[in-house]
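The structure under discussion is supplied below as structure tokens; questions concerning it will follow.
What follows is chain A.
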Amino acid sequence: MLEILGYYNYWVFALVLMIGFYAVVARGNLIKKLLGLSMLQSAVFLMYITLSKVEGATAPILQKGVEDQIYSNPLPQVLILTAIVVGVSTTALGLAIVVRIKEAYGTIEEQDILKASGP
Partner candidate 1 sequence: MNITPHLPALQVVVPILSAPIVLLLRPKGMAWAMTTVTSLMAFCIAIAIVSGVQQGQVFNYLMGSWSAPYGIELSIDSFSAIILLVVTGASALVLIGARRSIDAQIESHRQPFFYAAWLLVLSGLAGIVVTGDAFNIFVFMEISSLASYVLIAGGPDRRALPAVFKYLIMGTIGATFYLIGIGLIYIMTGTLNLADMEVRIHEVADQSPVLLAAGFITIGLALKAAVFPLHLWLPNAYTYAPHVVTAFLAACATKVALYVLIRFDFFVFQQNLSGHDLQFSYFMIPLALLAALVASSMALFERNLKCLLAYSSVAQIGYIVLGASLVTVAGLTASIVHIFNHALAKGALFLAVACLAIRLSSTQLTDIAGVARRMPWTMAAFVLAGLSLIGVPGTAGFISKWYLITAVLAKGAWGIALVFIIVISSLLAVVYIWKVIEQAYFREPQQANGAVREAPLELLAVTWVAVLANIYFGFYPAIPVSLSSAAAELLLGQMPQ
Partner candidate 2 sequence: MLLDILSWILLCLGGGFVLVGGIGALRMPNFYTRMHAASLTDSTGSILIVVGVMCQAGLSLATIKLLTILIFLLLTGPTATYALANAALLSGMKPQADTDEGRSSS
Partner candidate 3 sequence: MTNETIILLVLALPLLGAIGIVISGRISPNLREAVTLTTAGVLTWLVWSMVPDLMDGARPEISLYEIMPGINIAFRLEPLGMLFAALASGLWIVNSLYSIGYMRGNNESNQTRFYTFFAIAIAATMGIAFAGNLFTLFLYYEILTLSTYPLVSHKGDDKTVRSARVYLGVLLFTSIGLLLPAIIWTYVVAGTGDFTQGGILAGKLQGPAVGLLLGLFVFGVGKAAVMPVHRWLPAAMVAPTPVSALLHAVAVVKAGVFTITKVIIFIFGVDFLFNEPSSSWLLYAAAFTVIAASVVALRQQNLKRLLAYSTIAQLSYVVMATAILKPLAEIGAVVHIVAHAFGKITLFFAAGAIYVASKKTELPQLRGIGRQMPWTMAAFSIGALSMVGVPPTAGFVSKWYILAGAFQADNYVAIFTIIVSTALNAAYFLPIIYMAWFSQPENGASSGYNEAPFPAVLALTITAALTIGFFFFNGPILELERQLIEGLG
């Protein structure tokens, strides 16, 4: 049973990644696409943090007292700190563009925009 649990995180990563990808590809609404995009990125963060976990370890903050304490891997966590802020920045920029599209086209549905901007 434990064997499956070991990979459960990666399966959830795959599922959420693909749900996000589906939202981006299949949904017409631009804001729904941005939501899908941030879900896509969150899934990747989950994958990195899963691979940083070590069995029976605590967060990589050195406790002065305890001697034989093992810590989980700090490197992926650093990468994810950076990636989260990248995700937020992309979403913020995307939303600014959606606001401008709403003012320019009056709609944020992809089909209407395509019709409006002609062939």
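FYI, a residue touches a chain if its C-beta (ideal position, glycine included) is under 8 Å from a C-beta of that chain, and two chains touch if they have at least 3 such contacts; residues count from 1.
Behind the choice of candidates: all candidates are chains of the complex that A comes from, given by their letters.
Not measured: the values here are computed from a predicted model.
Engineer: Given the complex, what touches chain A, 1, 2 or 3?
Structural biologist: 1
Engineer: Under the touch definition given earlier, write down the residues of chain A that touch candidate 1 in their complex.
Structural biologist: 17, 21, 24, 30, 33, 37, 40-41, 44, 47-48, 51, 75-76, 79, 82-83, 86, 89-90, 93-94, 97-98, 100-101, 104-105, 110, 113-114, 117
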